[in-house]
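Let's look at chain A:
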Amino acid sequence: MKAVIRLVMTYASGTRVLRVFSIAGAAFIIVSFVLVPILPPSNALLFLVFAGATAFFLGSALMPVIFGQIARGRSIRVLPLGRVKLLASVFITVTIVALPLPLLELVGSQVVLSAYRQDLHGATPAHIAVGTAALERFRQGSIENFWWTLTGSFLTTVGLYLTLWFITSQRSIAGYVKGLLVILFMMYGPSHQLREFSVTMKGSLIQIGTVCVLFGAGFLLWPRWQAMTLRWRFAPQAALGRALERSVAGREADLVLGTANPWLLIGAQVVPIVFATTIGFYSPAVWLFYLTIFSTVAGAIACQAAERSRVLWLRGGWSRADLFVLVERSFWRHNAFVLGSLIALMVGIGSYAALPLSLLAAGLPLLLVSTVLSTYLGLMVTRGLRFVEGSLAVVVMLALMAVAIIAARSGGGQKDIVIVVVLEVVLAGAALALRSAAKSRWARIDWMLCRPDRSLRVRAAG
Partner candidate 1 sequence: MKNTTVEASHLGKAYGATRVLQGLSFSVEPGDVVGVLGKNGAGKTTLLELMLGFTLPTEGEVRVFGHESTRMPGAAKARVGFVPQQDELLDQLNVADQIRVIASFYKNWDGELMTRLCEEWGIRASARIKSMSVGERQKLSILLALGHRPDLLLLDEPVASLDPIARRQFLEQLVEISSEGQRAIIFSSHIVSDIERLANRIWILKEGRLFWQGDLDSLKESIVRLHLRGSIPLPEEAGIPGAISIRRDASFPTAIVRDWSDSAQVELERRIDGSVEVQPLGLEEIFVELHR
Partner candidate 2 sequence: MFILNPQSGVPIYRQILEQVRRMIASGQLRPGAELPSIRELALTHAVNAMTISKAYSLLETEGLLVRHRGKLMTVAGLARNAVRGQSPLNKRLEQIDHLVDQLVLAARQLQLSEGELAKALRRKWEETDEKHDRRSITPR
């Protein structure tokens, strides 16, 4: 039990920055619990609740990484009940992160209930009868809502952590793709169909339990699975890899940087989008929103550029400034392909679904801007992902999503279009600023500090 608690604490307070997030999130949530019964529902309160839950989640964002590292190590098998405790710590963390939201909702609805009950006190008997029945329905509804929210919150949290795991542990395009797929599954999964099932305690707990059991069983049986499938897992992967790498002759630098093959990422994005289209998902807001997110992934890969370029420093005649130009060009080539395919998709779906032209007009530059922004943000990461870069990334993401939502909601109104255009110009300016920041960082890049673990080791050793 001690080990489990210690693990959970570690997840929440891994680095100084994350510890701040965890504490802030916890504080917000506690304040929300205090305020919700007292204050009337308002946007500010809602924001507080969501900010708290998000901060709390972000504070334990290290969990997938730590979990992955421990799970892959050998010592966990020697520690008594090691893997079981590790699993338990993960489940507990997920529960802690997922519970506040549904609980707050329950508290809120109970407050409303008791307020209505108060109202009924001085009313006529007929009123009371009707009112009581309505209250009863409301009460049942709130309980159903609680279970529904609990299920949704839990599953979303699990999904988000899974995404984080894939992105951070595999550190390659394959990892990003898997993370993307998880996000897509969460969004397009059969959540509406499951609604009836999720509103009872039994249904909710069964869903949560199933996920836990699946994950736990998969985790515990993973080594056996790996051993059994070693041979047939490798061969097609190897053949495909070889076929694709052969075509890289002349652009070996791209191979080293990881940008030699944009088609993998393109495929991973196009397939689910096309699939979702065929099920009939045409809401413009949704499309713009998700296409924006996808376009940032292409750029996010750029954050590995710095550490991968170390190999290139010694092998070629590039100075540090030359390397920046080389890397920039390489990523532009890669992202041009990805961006091109996303734009083609957008135009295609847009005309197929007869979405308003203004949407396309706003959306195209937005995709471009978001790709550029995220690419240069990634290139700025020359000393590992620290506070500056991390918070910039969050800000950029939020800004892009906001613009996307505004553009989607505009529906063609003149004023909104102007706003959107102005915002896009601002973002483009930000992209230029990020570029010069990245360029000056590369002029003094220090490969000993590139990777967070390496820089930690260096600081510890020195």
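Everything below uses one rule, namely that contacts are C-beta pairs under 8 Å (C-beta built on N, C-alpha and C of every residue); 3 or more make two chains touch, one makes a residue touch a chain; residues count from 1.
As a selection rule, all candidates are chains of the complex that A comes from, given by their letters.
What you see is a predicted model; the values in this text were computed from it and never measured.
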Once the contact definition is applied, which of 1 or 2 turns out to touch chain A in the complex? 1
Please name which positions on chain A make contact with candidate 1 in the complex. 234, 238, 241-242, 245-246, 249-250, 252, 255-256, 310-311, 313-320, 444, 446-449, 458-462
